[in-house]
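To start, I am sharing the structure in question, which I have written as structure tokens.
For this depiction, one protein chain was excluded, whereas all remaining protein chains were kept in their positions.
Moving on, here comes chain A:
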Amino acid sequence: MKKLKENKKLLILATLLGIIGVFAIITVLTQQGIINRYYSGILLSTCINIILVVSLNLTTGFLGQLTLGHAGFMAVGAYASAYCTKVVFASLPAIVSFPLALLVGGLLALVFGVIIGVPTLRLRGDYLAIITLAFGEVIRTILLNLSFVGGAKGYSGIPRYSNFMWAYFLAVATVIIIVMLIKSRHGRAIISVREDEIAAEASGINTSYYKILAFIFAAFFAGVAGGLYAHYMGIIEPKAFTFNKSIEILVMVVLGGMGNIKGAIVSAIVLTILPELLRSVSSYRTMIYALVLIIMMLAKNSPAFKEIIRKIKNKIIKKEAQE
């Protein structure tokens, strides 16, 4: 028992070192000029996508409710935080106004999450998918017609505060918070809703409360990701937050495995980098992307592939044992 706890402490230490190590390496490479602006842009988008995928995984993977409007929450966060840095907190220095703006963006997305979640999450079945789908489109259409944030022209002149450091540490924080949530009694309650709602209720779990909790957590992080995106692009348009964006995030969740955080991170990285790699063959890009997706999904679920993974794992374990 004591040894187990010591092992756990070592694991935590190793993870922390890993997190800082990766950051240090990337920072050094950037300073040396090996990672140019284009690559660092991809890295930043990867971090944003990790936040989106891990947060969507909370509702779709752990809570088991299909939501199709994650881009809507992202849009709310993006526009709200952009408005904050441009207008509300314009007089404050960037180091204060940017995190504040992200927080406001996240919180506003959370408020929208409450507005949509409270009436719909009480229902069972597919209502949530339809309502969130509608929500995403409604938000986009409203933004299209709001002239004070640019309307269809897009909202431009947003200070470009996002950099790799912000995105990286926010992604890390998101992952840690969601993992900690999942591995607590509240997380177990969220998972029990997915497993069997009636049995969860009979075990004393207020399922409506936990559904809304998971839903607004996801909305909050989507809002923060939207804020990062807005301050990276410098200009945002409603058409960046279409239904397609929601589906793109959902695909990453499905590929990574429902309710699998590590898988979600890996698939967010792969599916962000893959389209960029395919730029050189731009006319076949979507076709290859689709093919790769299909192959990966098939491979992930094939017994032969699982066997290979298992063998590799065994080899690694054996090597460690020999050492």
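Just so it is clear, contacts are C-beta pairs under 8 Å (C-beta built on N, C-alpha and C of every residue); 3 or more make two chains touch, one makes a residue touch a chain; residues count from 1.
Methods note: contacts and distances are computed from a predicted model.
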item: Candidate names "Pyruvate synthase subunit PorC", "Cysteine desulfurase", "Branched-chain amino acid transport system ATP-binding protein" or "Heme exporter protein C"; UniProt protein name, chain not shown; value: "Branched-chain amino acid transport system ATP-binding protein"
item: Selected from A:19, A:177, A:247 or A:270 as touching the chain missing from the view; value: A:177
item: Selected residue (touches chain absent from view) among A:36, A:206 or A:286; value: A:206
item: Residues belonging to chain A that touch the chain removed from view; value: 177, 180-181, 184-189, 191-192, 195-196, 198-207, 213
